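Read the structure below first, then the notes.
Only one protein chain is missing from this complex, and each of the others stays in its spot.
As written, the chains take the letters A, B and C, and residue 1 is the first residue of each chain.
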């Protein structure tokens, strides 16, 4: 029986018997009508039972922002921390408790502005947490200031003459920090989003997923070039082992440019064989980075899907195992012994 | 006459009449004997007069760490701030005062651990500051804990059983943050270091320079593979427009690998024409990133020199110009007028 | 049809509706019209933490209260005489506040079974006796609005209905004799580019006005004549804007470019929004990556010779602490504005509190004293900002300026000062050696302040930093005696500042045995409560501290000269602690931590309990 009195018949967590309802806290959602956050919440709640991890073994952590309210709506363990620090909180939980599935939900301000440092450090360490960046290219909760992903020149409450900042490319930043799993998806693309999150869940170590999320109140339409009706032809859907082709008729593709990057071409101009085949498992992050650089902003052809998914040692896992065993076996006598090791004398 | 009573005959700053002495504060240096910081200090003091910027127009900002003491030894304006925040302090100064030459000196802990967020934000904004990262892969001032650039498994005071963290590749991180100028050099390579810093000084916008710096007390020899006697053959010296060849006899080179990265080959195996020609001015950072990834750690062939040097709008510059003019012209009358604009009434 | 009207001295109206109902806009417009009538006024907006909290629920209700009078007033008022409730949730959330027998105006159309359920009503309160003790007018506002706008071309039904707030405004404007012209021209300007919307809003407003005028409602219009304010030019201003103007004034007066670096946070962001527009005055605003960066940028700018200012609210203050301590040791000018909100932690981010006072004074490691001042009224934020900048520049020190959510959002008429009358602020930059032919960056003047030598000044190069500095030379010093000396000298800067402060003014009746001592935004309510006490023929004394650290030199004498000292605060007793500690006076607290201002009647009651 959880806090909200919601009845969990399947709360014992036998996979397969879980349903979406087991992950719904029943707390009233408080986003603006039409906000992209609703679609993400619904997809996540639907995915969770499929992962087969019971709600009590699942933890959602967030910082502050509209996105941050996500945790209140999941009937899992959850913590709505302070602004920007969710990756650090989550690192603590995930390192201490390797038996849990730990998710972070965060906005572009929360993750990339105040929280940028914790983000890159958790990625380089490869802490076993799933980081979902709800990127709406704006500060929602504080009512519409520009964010580190807003385009240069953006006019907002805090920048009436246009912002001067050059924005981050969040995936390039994550790759610069050696993220072992990097992906991008879109709030309303339920199937794609679910598939990407499933892969993130399966990945051992940090998984960083940028989700283009429409803030219909303060930044409506920011992703129109790739989102919703008509956005499809601009989506370069990444599939491991498949050529990077896209467009309404698959008429366009991606090739390596002379200067070491990638560029978009008409397949007809270069021939289908010239199109780069996507490989998400390359150890060297150069390919994934070039892909991330293909579109610094989602205003034209933009890759979505899994950019990088490689194995490297997971932070803490092995050692915590040993430590837990040691802790379980440590006795008061051991401590008496430790205190008395080295130079002692008796009076 | 500066604080230390040192006589500045050439203090009026006419370029050409400046000497190294004009940049020496005369304050007692307090690094350990043999520390790489001495070599960097000497080179910087020698370079400064050549840049033709008088000491009073030059500002050195640092955080906390052995490296941070640098500012006390420069007879310029200087501020030894708090740990990790030097890029933010410098952003304030450089944005407010575009007439100054602003330099940041920082250690790997200062810049990449506590200060990581300010670093990446100043780089993405392209604030006109020169960031010198004295990377000794260790915490010097706090007496030898591992740092975010220490190799995994490092045994230090804080990690008697070896560190678990995967280190940052500082250049890859800077490139992930869209740094417009990224370079690497070595403390004791006076000529190379001077040349790199000169280019950094000439670059408009942020310049990020990683300097391999030997901490002979807590991490001696970390850069032996590329530094000092015998290190030469492993240095891949980057020269814009030149093929990426290196080795004692220039017998080795760098080519593009099939998976989008770069790799080291024997020139004899591939032919001189196959060797990639270095271009520091490519807009797309993919080439520079691949170069940075060529060596995640300086244990084998390692590029040094300027990886990337591209033009993009400099933060603040244009606007501050306008604002200063507006400020100079604003009168009390204008303010009276502003207060009285909109709805007012008279009693 | 009635043309008679009732004269009243003072009136309180509260508008309440869904977050999406446009209550803040209605409040603003009603305030503007009221200012034009020449009333004194005070307002209190009150909105939820969510952007668009769930429609129809009490949690999603947004409200705006205005108190206006034909005499001077001091607070937004305790209990509204008139409550406008646009839906059941608004009624649920605000009915308790309405004065006994007060006027209640509801949008009857919104009392549908679905809405009643969302609001948590089991039965319809309009029918079950809930509202029977009030003078209730049930007006089908949605219907009437739709009717008034149904021939406007190109207007969608939803758009039409959305203008019902203007209907309510029209009706209330009629009820209180506020002229409609200004509101109509404002609507015409605001929606100039959307003719259908413009027309609809105007039509709804007029319909509401006429609805009253044509006596479809059996209420007597009320007249509140102009207040006898001091002669001068007035505007209405809230605390956020007044603070912005004060900083601009300090910038122009000092000749220092204003460099304002901040990170958005409710409610402090308003200041950024205001200042960002004033490029005409050369204001440099920077939205930094976080609060730590913001204060460092401002400090860096100060080092560069600018007026470095940063602003935030509670959580951001925690983050700035380390850098404020650095500024304290660097002895550079810096203004740090804390717009207090209800805490701790994220707390109630859109509600008001005064609970950061002790943090402002003690919230840094080490011995790190610095001046703390607090604004007392919305328009008083102007003076407080000028004063903070003046102290920072003249005394070379970071200054913390405390404001709060209430002051930021509340507005009142402000007699506009003339900029010429403000005292000068002289940055007095160092331009040459100060000790023979040497420059000693920590040589102090009579205020204990050190020279401010900015980069670009030949020959004055020096290095500042957070390691302890040698007296005079400013070199790094680990000498024990020097550290003791510098600690003392830094503390003495405050003592010297105290000597410059005007004495604490006491407004005391003859025979008063109780002093009510306040600070910050309780100023209004203390005045209002004192007025009530005096109205009862009882003597009382009141005093208000603008300078909390250091306090005026006579503060101890003042508090010791009364039998009892009552300290009302929106916290659990922070000034109380300071007064007890400093003056060993057994003062008594009146404390409220509900996210809302103290009401005059609450304080009156507390006072009566002490003096009866």
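Definition applied: a residue touches a chain if its C-beta (ideal position, glycine included) is under 8 Å from a C-beta of that chain, and two chains touch if they have at least 3 such contacts.
These figures come from a predicted structure and were not determined experimentally.
Looking at A:155, A:248 or A:326, which residue reaches the missing chain?
A:326
With the full complex in mind, choose from B:114, B:226 or B:244 the residue touching the hidden chain.
Looking across B:114, B:226 or B:244, the contact with the absent chain belongs to B:114.
Touching the hidden chain in the complete assembly: which of B:158, B:242 or B:346 does that?
Within the whole complex, the residue contacting the unshown chain is B:158.
Have a look at B:145, B:185, B:289 or B:320 and name the one touching the chain we're not showing.
Of the candidates B:145, B:185, B:289 or B:320, B:145 is in touch with the missing chain.
For review purposes, identify every residue of chain B that touches the missing chain, sorted by number.
So the residues of chain B touching the unseen chain are 28-33, 64, 66, 80, 82-84, 109, 113-114, 116, 139-143, 145-146, 148, 157-161, 163, 165, 217.
Kindly note down the residues of chain A that lie in touch with the hidden chain.
Contact residues on chain A toward the absent chain are 1-5, 8, 11-13, 25, 27, 54-59, 61, 64, 71-72, 74-82, 85, 88-97, 99-100, 117-118, 121, 319-320, 322-328, 330-336, 338-340, 342-347.
Would you write out the residues of chain C that touch the absent chain, in ascending order?
On the chain C side, contact with the omitted chain comes from 48-49, 59, 313-315, 317-319, 321-322, 325-326, 328-329, 338, 340, 342-349, 351, 353, 355-356, 358-359, 361-368, 465-468, 478, 480-481, 483-484, 487, 491, 571-572, 577-578, 580-582, 584-586, 592-596.
Assume only the chains that are shown with their structure count from here on.
So which chain is the furthest away from chain B, centre to centre on CA atoms?
Chain centre farthest from chain B's centre: C.
Return the distance between the CA-based centres of chain B and chain C, expressed in whole Å.
It comes to 44 Å between the two C-alpha centres.
List the centre-to-centre spacing of chain A and chain B in whole Å, with centres computed as mean CA coordinates.
31
Take the average of all CA coordinates in chain A, do the same for chain C, and state the distance between these two points in whole angstrom.
39
Two or more other chains in contact with one residue: find those residues in chain A.
Each of 113-114, 116, 148, 161, 165 in chain A touches at least two other chains.
Considering chain C alone, which of its residues make contact with at least two other chains?
279, 289-290
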